[in-house]
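One chain of protein is taken out of this complex; the other chains stay put.
Order of writing sets the chain letters: A and B. Residues in each chain are counted from 1.
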Amino acid sequence: MIFGIDVISTLLGGVAAGMVLFIVSVGLSVTMGLMGFVNLAHGGFAMIGGYLIVLAMNRLGMPFVAALAIGFVVVAAVSTIFERLLYSRLYRATELDQVLFTIGLVFMMIASVTLAVGPETQPLTLPTWLQGQINLGFISYRTYSIVLIAVGTVIMLGLWLGFERTRMGAQIRAAVDNRRMAESLGINITRLFTLVFAFGSGMAALGGGLGAEFLGLDPQYPLKYLVIFLIVVAVGGLGRITGVFYASLIIGVVDFALKKYLPQGGTVFIYGMTILLLLWRPQGLFGKST
Amino acid sequence: MSATDLQNHPAARALAQRHRLRVWEGLPWLLALACYFAFPRYLGFGTEILITVLFAISLDLALGYAGIVTLGHAAFFGAGAYTVGMLAKNGIWTEPITGLLLGAAVAGLIGFLSGLVLLRTAGLTLLMLTLCFMGLLEESANMGADFTGGFDGLDSLPIKPIVGMFEFDVLYSKTQYLYVLAVLFVCFVFTRTLVYSPFGHSLTGIRENTLRMHAVGAPVERRLVICYTISAAIAGIAGALWAQANAYVNLSTLGLDRAATVLIILVLGGYGRLYGAFVGAFVYMMLEHFLSKLYPEAWQLGLGLLLVVIALFARGGILGIGEELRRRFRGWRNKP
Partner (left out) sequence: MIKRMLAATAALAITTAFAQAQEVKIGLVAPFTGIGAELGQQIDRGVQQFLKLNAGKIAPYKLTIIKRDDKNPSGADSKVAVQELLTQENVDALAGWIYSPNAIASAPVVSAGKKLAVIMNAGTAFITNLSPYYVRTSFSMWHAGFALGEAAAKQLKAKTAVVGYSDFPPGKDSLAAFKRAFEANGGQVIDEIPMGGPAQVPDFTPFFQRVKDKKPDLFFVFVPAGDHALAVVKTYGALGMKAAGIKLIGPGDITQDIKLQAMGDAAIGLITMHHYNADLDNPVNKALVASWKKDYGADATPDFVAIGAYDGMAAILHAVQATKGKMDPDAALAALKGWKYDSPRGPIAIDPETRDIIMNEYLVEVVKGADGKLHQKVLGKIDAVKDACKAQKIGPCAPK
């Protein structure tokens, strides 16, 4: 029984960690898959969202959930402006020009946040009902982890339904699979891009706020966690929502378990695992093979 | 069409002429030498720029000519640096020039072996594979801290004077500057010859149309691996120079920071052009250096703005602007 509890707590911890990865990375996967845009500034939108959420809570005294909503909406709106004014000029540019552009953007975001708020970490204090432990009957576990698992699952289901069951979702899927064909069928790709980009950035903002308990929040955020977000996207397969979801969970759980049982391994596992998975399935676990 | 006609065709002429040395190609070297005399107190920084130029050239070979998009090139820079560092720290090998060759050999070997495995992929997958491979090396260096010095690094490396005569200059980096400049020149001439050789042309062919190269029977994978190996060896030389010039090596030589910065520098200058490495490294590092002196806390804003502006308004980096201008003036120009 002790062993069983051990395994369950490892699973819960890993799944919770995976959910954070999922919420932040899903937008990146869709923008990269749909638009073919290497958006290294995605973490920057997560950071800005996180800052808005923390500042709304700490300076305006807003409740956590309301602040999350504000963060989502504001970042989605702001990113629409970014997309229309800047990103859209680079849709036909090479990947490397996109890298240059988005890294430049990240530098500017880091410097602006540092100048405006300061270089220090922003403390996010969860409301009391999210702190501490919750008794699930068979095990007591960190309340916030359980909530994250629930939230992540709801988001996943919502996205899945949206993707599979709505007209918009069908349009996005069509555009990911074959953009030219979708365009010639009269799908308004420009509008679709803007909407998807705004939504993806909004999700990143949400992830910045929800994940701050684990990932912290400071001006270096967009660069610090860029690699892990990219790993999730690459392993999941570009533009695949279910792919990102499963990839996040697999990476979350395996990484968690290895850290717990073999902490001496450091980051070797995450890199090694990614290399093996990508050599095995270069298009990602759930990507379309060419 | 006779052979003479072919030779006289404008495209053929352009092709035959493009490896010819142009007058302006002497300019960067003269400038670099002039800086030695004009700015004797900036040579430590100058040495850093020259090493970065060499590193960027090695990346250009892989990325600009063979189209291998990698975010893990610091793996080879670090391999070269650690080869020199570990040999010197343990008193096994302290002669600098042969040290460079050893660094190149180790980095080249790692490039060859990893290339065999990783170069079957492309795009984002290749990017992540190279990045994770570098991450593995970095973490191994951290775990083997007893040998590598880990995060704190290997300090006070006892590197012998160059050709037994010129001591490394700690305070002004004069010797280092000329030494690195000379090595950069040799490596550059080598790279330039390589990219204009038939081998170099076949690389460009692979980058532009892999399928076609397969179709004409070119051994695509083998050429890519060879190119990657050479590129890794040159990156290894850059790393070895870094370790020698600083008499120091630590984990940062293997880090994502370095790999990402050199990629940005190359794209900023213009890849696939050889001289993009010079322009990119010079502009990026000068701006970073002097902005950070003026605004220690806020310089990243200016640097970011530069990258964004170049990406938005210039295709092909800073050199791309020059080419665009020339194209507009002349109306016609060969594609490089």
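The rule is simple: contacts are C-beta pairs under 8 Å (C-beta built on N, C-alpha and C of every residue); 3 or more make two chains touch, one makes a residue touch a chain.
Everything quoted here is computed from the prediction, not taken from an experiment.
Colleague: Given that one chain is not shown, which residue among B:A104, B:I206 or B:A247 touches it?
Modeller: Checking the options B:A104, B:I206 or B:A247, the one contacting the hidden chain is B:A247.
Colleague: Of B:V23, B:A38, B:L171 or B:L211, which one is in contact with the hidden chain?
Modeller: B:L171
Colleague: Residues on subunit B that touch the omitted chain in the whole complex?
Modeller: Residues in contact with the chain left out: 41-42, 44-45, 48, 142, 145, 150-153, 155-156, 170-173, 242, 246-248, 250, 252-253, 255, 257-258, 292-293, 295-300.
Colleague: Identify the residues of subunit A touching the omitted chain, counting contacts across the whole complex.
Modeller: Considering the whole complex, subunit A reaches the absent chain at 6, 9-10, 13-14, 16-17, 110-111, 114, 118-121, 123, 125, 131-133, 140, 142-145, 213-216, 218-220, 224-225, 256-257, 259-261, 263-264, 266-267.
In the analysis below, only the chains that are shown with their structure count from here on.
Colleague: Need the CA-centroid distance for the pair subunit A / subunit B, whole Å please.
Modeller: Those two chain centres are 33 Å apart.
Colleague: Using the touch definition from the top, list the residues of subunit B that touch subunit A in their complex.
Modeller: It is residues 63, 69, 117, 120-121, 123-125, 127-129, 131-133, 135-136, 139-140, 142-143, 256, 260, 263-264, 267-268, 271, 297-301, 303-312, 315, 317 of subunit B that touch subunit A.
Colleague: Which stretch or stretches of subunit A touch subunit B in the complex?
Modeller: By the definition above, subunit A touches subunit B via 32, 38, 86, 89-90, 93-101, 103-112, 114-115, 119, 227, 230-231, 233-234, 238, 266-268, 270-272, 274-275, 278-279, 282-284.
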